[in-house]
Structure formats: structure tokens, C-alpha cells
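In this view, the complex is presented without one of its protein chains, the others remaining in place.
All chains are identified by letter, namely A, B, C and D, in their written order; residue positions are counted from 1 within each chain.
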Amino acid sequence: NSAIQSTTKNEGGTAKNDGTIKIGALLPKSGVYASLGKNLEMGMKLYFESIGWKVAGKDIELIVEDTEADPQVGLRKARKLIDQDQVDLLTGTVSTAVAYAIRDEVDKKKMPFLVSHAGGNDLTRSKRSDYIWRSSFSSWQIGYSLGQWAYDHIGKTVYIAAADYAFGREVAAAFKEAYTAAGGKVVGEVYPPLGNNDYSSYLTTIKNANADAVYAFFAGSDAVKFVQQYEQFGLKKEKKLIGSGWLVSEDVRKQQGNAGVGTIASIFWDYHLDTKENKAFIAAFEKKYNARPTIEALEGYDAAKIIAEALETVGGDASDPDKVVEAISNVQFVSPRGPIQFDKETHHIIQNMYIIETNLVNGQAENKVIEVIEKVKDPGQ
Amino acid sequence: MEKDVILHVERISKHFGGLQIIKDVSLSVRKGERIGMIGPNGAGKTTFFHLLAGDLLPTGGKIYYKGREMTNMPNFKRAQEGIVRTFQKNNLLNELTVLDNLLLVLQRKRGMANVWFKPRNARRAPALFAEAEHLLETWGLKEIANERVKTLSYGEQRQVEILLGIAMEPDVLLLDEPTAGMSQAETTYIVQLLHQLPKDLTVMVIEHDLDVVFGLAERMIVLYDGYILIDGTPDEVRGDERVNEIYIGKGKTVGAERL
Amino acid sequence: MLNVYNMNTFYGDSHVLHNVSLTVEKGKVTVLLGRNGMGKTTTIHSIMGMVPAKTGKIVLEQTEIQDKTSFQISRLGIGLVPQGRRIFPNLTVKENLMTTYRPAENGWTLDQIYAMFPRLKERESSMGGDLSGGEQQMLSIGRALLTNPKVLLLDEPSEGLSPLMVQEVTEIIRQLKQQGLTILLVEQNLAMALELADFVYILNKGAVVFGGTPNELDIHVKNKYLLLSS
Amino acid sequence: MDIIAAQLVNGVSYGMLLFVITCGLSLVFGILGVLNLAHGSLYMIGAYVAYTLTTQLFENFWLALLIAPLIVAVLSLIIELILLRPTYHLGHLSQVLLTFGLAYVIHDVTSIIWGSDVLSIPLPSFLSETLHFFHQEFPAYRLFVIVAGVVLASCLWFVQEKTRWGAMIRAGLSDKEMISALGVNIKLVFTVVFLVGGYLAGIGGVIASPILGLYPSMEFQTLILALVVLVVGGLGSIAGTFVASLVVGIVETFGRFLVPELSLFLVFALMAVILISKPNGLLGKQVIKH
Partner (left out) sequence: MNRQVFIGIVAVILLIAVPFFFSLFYLNLLAEILVLAIFALSLNVLVGYTGLVSLGHAAFFGIGAYASALLAKEWSPQFLLILLASVLIAAAASAVIGLFCVKVNGFYFLMLTLAFSQMIYSFVHQSTTITGGSNGLSGLPSPMLGTIDLSNPVFLYYSIVLVFVVVYIVLGLIVKSPFGHVLIGIRENEMRMKAMGYNTALYKYIAFIIAGAIGGISGALYSNLNGFVSPNDVYWTMSGSVLIMVLIGGAGTMIGPVLGAAFIVILETIVSSYTTVWTMIIGIIFILFVVFMPRGLVGFARLFQKLAAHRLPISQKGTKPLVNNEANQ
């Protein structure tokens, strides 16, 4: 198919190989987000394997492309998957910037795209597309869910510290929205750069401020450094540390030693969630990979399941993107994270949020779910 | 100031940290003069040239050129205005050919340096290339015109150094030990050519080869420890006891340098 | 002391030295003359291992050195005063002298060099690159002497020196010779060269065209290879 | 007032952390003139090896501090002999490509060996204590970093100023051929200095990573940071790097304290201001002139 042909013809729907269904996954496999990408992929593979890489009698082929968490590369790879590999469906992107970057391309080419991580609010708000559905979370869900609870249980004043990038700021703003609505007061905010190396200066400032607690959004190596230094500079004794679940998630908690113990966070899944779906998922994952699943593994697993169920509904015929999208919107099941379904208005997932606390169990820092906030729905604007 | 004074130096001095290298030197140079400059090693001759050419700025004093003050004029501007120097230590564009070195001089002189969209080659700029060829021919460097400078022998590079200075068509030419490192044969040849330079060209030459300097100069300046010891005719200098003492050495007379 | 047999040296493809053979006798001053670009410096560099000869043999006392690297050659006792001085501009005068100093019994010391060139002592803590041309030449000579060599290669040591200093250096070379040092001297200053020479070679187009005592160097040869005869 | 004092201590300790990271680069690039963009990678290897040693083999930080840098030094030796030595003559631009390629290779090799998860190095218990002064608390490990920085600086200063090595390297930089002809095995000197630079990178990795953490792409972040400190101080002088580390450390700490919105901007603005007013950095040696 030359470029001239494919741009002059209106319908790109040429006959594809009918024996297989191709799924393109855009995931970072190098750079800072490599381990997130890796876990998402592991989760997806776990699910597809459980159904024998077959859906509605067709083989599933998963093509993973490395986005390097770079929008340009992401777009280039999306084009490759769509134009070259002719995939039936796209999923993935860890980075919101990458998701935004490919949004128009996906929309224009009517390519069903199930977002399995990127949480930027606008993806299901101002940048909503008929072909984009999100099964992961939005930054609003993460931040907002802790606001009321923190006011009720932690204290009346907080200091906010969040990594300085769009996602960090969105989460912080959502928390602030809920917290102040509940009556709490934000006494200060600080946004250290992403990948900041030394928090001592910020921590000294925070320490000398008058706040009951500190709401923090950090992830990955930032979370390790922040939580450790939070303890080392003596803040832990004075101010409760609360934040998003990534502050004490599976991939960082062990590295924090016991520094994270006592932290309160909100998130949409936890390893210690006590449901039979979760137990089964964890058992399967640990058997296959001999490691604990992370939240990204769960996201991958769920995304794979949503895709498979939707394809099952359309009988394995992915040639009409509108039908595929329609099928996705109707998927609902009880996931390891609890019951999930899509909001047909916003294309965003409706899910439970959990308040978790980090405790010491047998000398190990472990999270425990202390409260469930059910069916949290993104407002969509 | 007299009318035909082209260069006038008024009590300039130069310090480096605590060292005073040039001490209140004053000098007037008339147009077309041929001045030889000698003095012991480290007397400040090269530094004096640096000051004239603007490669260093003086710590005190003033320099006038063609009646205008130019004490703080930057070096490239002075070169454009006609004060041109050669370097004691070869200072060429080593990766380029001799021809390319020369063309860079000529293209500026011919006002072509700011031509942007016309290739510089023999077809598009025949006059430029012809002139370069002529110069290389005259100065006996034609065979090495297309050699890269860094592959030339030391003495050959010295010859290029002088050629670049002359090709600038200066009004005042400052030659810093032009024949050092050149063989006797080349020295003789170059000196002949220097004699043929236009009469209205002002030349100042630093040289330790007394034959060369006394052959060229009609006025001699002896610099000693940062000040002018003698400023006079070659004969005055030749006869001066102090010069023999500090510079030429006993038992030697000018002219006996060579066989 | 130092013998060069049939040396051929190339820069890339260009054949610069053609079967050059030289004998530098112990305790003598051997002078190498020739016009610009004839291969004098290349000869020196080949002996020193800086531009290794492609073929030929170079023997210092009994050791063949043509395959050695220049620092080994230097340590075997060959000192070099290079053309163009090649002072280390970002080292002080004292550092220039002392960095490569190799002490020897009854050998040169820093104080002796300073006594010989008082100017260097005055400028002891100046950067090498700031020195005047002549001062750098003195420094270059001093630096080579402080490696306390057995054979000294001098490539135009008088360049840039005032007549007075030329005499001084001539005197030094004479003394060195008397102390038994072996010297290979390249010079454009014929007066100086012939005053010192025990034996003279002339290079022309990379080949040895004359070898003999200064007395044998008649006006013919000179006109042909050294002077401008047109 | 207490908070100012506390921030000052933070600034000094951060500055010394920067020095520990930068001193190896200062030696290899500033003094030896080898633009080694894989320097951050050597740092990273030091950190990862220390991680393995402390968590899997000995569980002893001090032993790791001893052994990990040696391993990095051996690796640098191999790199110098096989890759750099034959290509020195090609100049800086080739070194950029070469060492950048090397950094890429090391990047993947480490992620194959150690994975791409975030890791951290456990500290001996007395270093994980918290100390109290100025009515503030301060981690003991940060004091250790300050001491380490000062010790390293003194050793390097001594070697550079009091031995012939410093002069030899500088001479070799301006004219390699000539220094060889005067009897110095300059290739060996370069190799040894590069090796020492690698050793210092390893030390930097071990000492800094308990604070900075271990994570994929850490090497590039560290490299940029180190380059900034290096130029602020000026090439060619350990003293410059030392001063620059303190200046950058203190300015950044107070910048984050006073105008936290400009955190990202600050280091680079500082570097720009310094380079514009002092084109050779704070204490940089003048570039070689004619």
C-alpha cells in the first residue's frame, strides 16, 4: 500500500490476515519508566496466556513497541503499529505526554486505543475521543479520593509537596480541591523538579511550617528519596505523611527500608487487597514470574482482559473500529482491584479507591487497606 | 604632529601583573620609513608589536595612527585600517592549504568576505585566484600552494607567515623576526623581495640576523629592558658601545655574522 | 656513538628521507645543514622516534633504537632541543625544567641552568607560553640538558636568539663537547655551525649529498646546496 | 535564624555531595582533557556494584566502599587501553561519540544485570542516625559525606600541587609528542590518571547513591550535574571544582528555600551567569594561548 493509495482512498479497510488479531502496545522499555513498561507487559502476557493467546477462535498477536516515554518516539511507533503492522487495537502508554501526542493520530485513523496507564485528566475530558478509553485511573481520582478522609482522620492543615510535572500538579490540585472543600487548609505547596536529587532544602522548609500533615505525590526513585529523607530529617515524628499510593507502592517500599511505615495513601489497588480475584491474580503472577506484581502489572492484566472480552463480544471481527469501541464500553467485571466498568460519557473507568496504611509486618513494611471508597467516577470536566 | 607621521606612540607602557615590560615608550614613525628593531631577548620587542597591532592593550599611554587615536581599537580593526603584523611564532591556519590561507586574506581585501551565495572558486572569482597565483609565484611558494600548512617544514611555514602579512597590502607592516628559521638561501631571496616593497609602505622589522636588519633599515631602534635605548641611524647603532655590550657581544662586528 | 643506516621516512605516502646514513661520533659536534624543507627536522624526529623511520637502522652505542618509542629513546640518553622550541605553554618556567628532570651524577642541575641563563631565573614562575621567543629557546635548551643526555640533538638552537646569546650558546655547546657530550646540530646560522662543527652533512631533497669536515665544504657545495646562487 | 543555619548546613552537605560526584570528572576531563561522557556510567557501576556487595555479599558498607571503586578502576583501565588510547589523536568530537556510545552500552548492560527497578543502598546503623543541632535534625550520613568530600579534596590537591604528576599531565595535554621525547611515558601517565578518575567515579557512586538512589538513567543525570559543577569551577583545577561544588550546593539549597518555583532553572542560570562574567569558570586556568 503506497502512501498515495492510502491517502486517496477513504476507507483504509483493506483485507487483513483474518487468522490473527494484532494488538499494539506502546510501552516504555528504556529510560526512567522502563520498569513500569515491563510490568505492564508482564501483566498483559499473564492474562493472554491464561486464555491461551486465543480469542473468539483467533490468535492474539501482541506487538510491543518502545516509546522511551518520549512523545516523538511514541508517535513514530504508533504510526508504525497502525500503518505498517496494521494492528487492530492499541493499548499502553505510561507517559501522559505520549498519550496526548498520539491522540489525534488515533482519532483520525479510527484506531481503538485502550489507555492502560497514562493518567492525565484531559485524556478523558477535553481530549476525549470516540476511540480512546481508559482502564487505569485519572490523576483526579488519585488526588481527590484522599481529601475528605484526610480532613476527617489526619488533621486540619497540610503542606503539599509534589513532583513538578503535569501529573504531579494535577494530583495535588485534585487533593487540594477535595481537602479544602472538606474544610481543611493548605498552608503551603512546593513542587520539586521531577528526578530531584536532594530534598533537604524543601524538607527543612516544610519542617518549619505549621502543618499537621504533608501530602506528597512522588513516584519511583523520587518516592524512595523523598520518603527516606523525610524520615532522616526528622519530619516523620512531627507530621503525618500522606499521599498517593505510588509513594509506598510495591516497587519502592522495600527500598525505603522502614522509612515509609506510617504513611497513609490512596490508590486503586493494593497487593494486600483481600478479595478472591486479587488472590488468584497474585498467585498466578507469582507463579509465572516469581515476583510480586506491581500496580502496573495489574493494569496490564486488566487491559488485556478488557480487550479480550470486547473482542469476544464482536466475535473476533475487529474490522469495524466503532463496533470494537462499543464492545469495550460495555465490558465490566470484577477485577483484582474490585468491580470495574466504563463511564460511557467520559470513557473513563469507574472503580473503587482504597485508603492504605503502611505497617510493619514481620520486620517488613507492608500496606494494609483501611478504607474503601466505592465507585469513584471522574467528573469528566 | 608632522604631516607625514603615520604612527605616533606616546608614552605607552605595559604591565603583566607586577612586571613592567614596556616602560613609557614614545616613538614617531614617518610614512615609508624602514625601521629595524633590535634588543636583547625579552627586551619587549614582540610585546611592543602586540601593542601596535592591538593584540594587547597598553596599560598606559596613547597610540595615534594617521592622526587619529587608536589606543583601544581592536586588533582586527587595525588590520583593516592597514596596520599588519606577522608573528614570531608561526600562527597559521594549519589544516588549510597555503592557497586557502592566502585567499582568506585576499577575499577580505577585495571586499568579498561578505559574499554569501556565490561559491568561491577559480571559475567564479578568477581575479582573486589570479592574484593569489601571482603572489605565490613571486614569493616562490607556488609548488606548495596546495599543501596543507601543517605538512610544511618549519622554514616553509615561516615564508607563508610573511606572505600573508604582505598580501594584506598594509600601510604599516610589522615583521617579527621574518627570517628566523629560514635558510640562508631563502633569507637572501626574501630580503630581496622586501627591498622591492612599495616605497610608501612603512616597515618595522624585528630581527636578530644583523645582516638582514642592517640591510633593510634606514633607522634603528634598540629596545632594552622595556625602553628605547637608542633611536638613530644604523651607523650610530653600529658604533655604540652599549649595543655591543648588551646585544651584539664582544669581538663581533656587524657583517661578520655570515661567511 | 649514534649511527644511522639507510633510513627512509615517510609522511603518509610522501617519501621524505631517502636512504639517509649518518655517523655521529662520540664527543664530537656533527652538523646537519640544508635548505628549508630538505628533511633535517625529519631526520632528527626519526632518530628520536617521533616520526618512526619506515626502513633503516638507528644504533645508539650498541643498542638498536629504530623500533623504540620516543620516551624509551630519551631514557637511553638522547636529549632533544626541538625546532620551534615547543615549550609547554601552560607550565611555569620551573615546571618546564623540572617535570622531565633526570638527575645524574655530575650532571646538570637546576641551579646550573639558572646560572647559565639568568633570565630564566628571573622569570621562574612565569608561564612558559608568556616568555619571549629567545627566552623560550633558552628554556628549551635548559630543559633538554636537565634530562642529562649522552647525545644531544639540537634543531636550530640559535633561532630567535640575540647575537650575544648565540655566542653564549655556541660557547655552551663547545663546553658540552669538551665534557664528552655527543652532539648532532642542525643550524641555519652557518657561522655558528661551522665554528663548532667537527663533521658536516648536507641534506638535499631528503638525501645526504655531502659528508665531510668543514674544510672540505667548499664554495661549490655551498653554492649548490646552501646559498642562493642565482 | 535557625532555619537559615540549617539550610546552610544542608547547602554545604549538598555541595560536598556534588564534589564527591564531580571530582573524578574534574580529574579526567578538567585535567586530563578526556571528554568522558561515560563518566556517569562508571559512577553508576560503582553504585550498583556497591548495592550488590551490601545487599547480597557482605552486608558491609565499608567493604563496599573499598571494593566497588576498585572494580570500577579496573573497568576504566580496560576502557582506556582498548578504546581511548587508540583514539586520543582523533580529538574531542570523536571522544564525544565514543564515550557516549560506551555510556549507551553500559546503560543496557547494567539494566540487564540489575534490572530497571529503583534500588537503594542500606547504610551501617550509626550512619543512619539523625543528629540534632540548631534545633533541627540532620542525618549523620550527610556529615560523613562532608568529611569524605574534604578528605578527597585534600588528597587530590596534594597530588596535583605537590607531585610532578600535575605538571606532566598538563605538559602532555599541550604537546604529547614533546613530553615523550623528554622521556616521559605519557601514555602510561594518561592510563594511570584515567584509572584514578574511574576509581574516584566509583567512590562517588558508592558515597552518593545512598542519598541519590539507584535507578535507570541515573548516569545521565549525574553526568549533567557533574559537568555543570565542573565548568562553574573551571577546567583544570581541583580547587575550582571544590569551590564550585560549595557555591552550587549553597546557591541551590537557598534557591529552593527562597524561590522553590525556580528550582529547575537555578543551576543553569547560575552556570550561565558565571560563564558570562567569567568565561573560564570561577578558578579555571586560562586556555592555552599563542
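Heads up, the rule we're going with is that a contact is a pair of C-beta atoms (placed from the backbone, for glycine too) under 8 Å apart; a residue touches a chain by one contact, two chains touch by 3 or more.
Please read these numbers as outputs of a predicted model, since none were measured by experiment.
Within the whole complex, the absent chain has one touching residue among D:5, D:97 or D:151, and that is D:97. Here one chain is not drawn; of A:84, A:319 or A:381, the residue touching it is A:84.
The chain not shown here touches chain D at positions 35, 83, 86-87, 90, 92-94, 96-98, 100-109, 112, 220, 224, 227-228, 231, 235, 261, 264-265, 268-269, 271-272, 275-276, 279-281, 287, 290.
Residues of chain A in touch with the missing chain: 1-4, 6-7, 29-30, 65-66, 68, 70-73, 75-77, 79-80, 82-84, 96-97, 100-101, 103-105, 108, 120, 122, 127, 164-167, 169, 193-194.
Residues of chain B in contact with the chain left out of this view: 53, 55, 74-77, 79-80, 84-85, 87, 91-96, 100, 103-105, 107-109, 112-121, 125, 137, 140-144, 146-147, 151, 156, 164, 168, 185-186, 189.
By our rule, only the chains that are shown with their structure count from here on.
Shared contact partners of chain B and chain D comprise C.
Averaging Cα coordinates per chain places chain B and chain C 28 Å apart. A separation of 36 Å divides the Cα centre of chain A from that of chain D. Within chain A, no positions touching two or more other chains are listed.
Multi-chain contact residues of chain D (touching two or more other chains): 290.
Listed in rising order, the residues of chain C touching chain B in the complex are 11, 34-38, 41, 83-84, 119, 123, 130-135, 137-138, 156, 159-167, 188-191, 194, 226-228. Of all residues in chain A, those touching chain D in their complex are 30-32, 34-35, 38, 164, 190-193, 195-198, 200-202, 204-205, 207-208, 220-221, 223-225, 228-229, 232-234, 251-252, 255-257. Chain contact summary for the complex, chain C toward chain D: residues 48-50, 69-71, 73-75, 79-80, 82, 86, 88-91, 95-96, 98-100, 102, 129, 143-144, 147.
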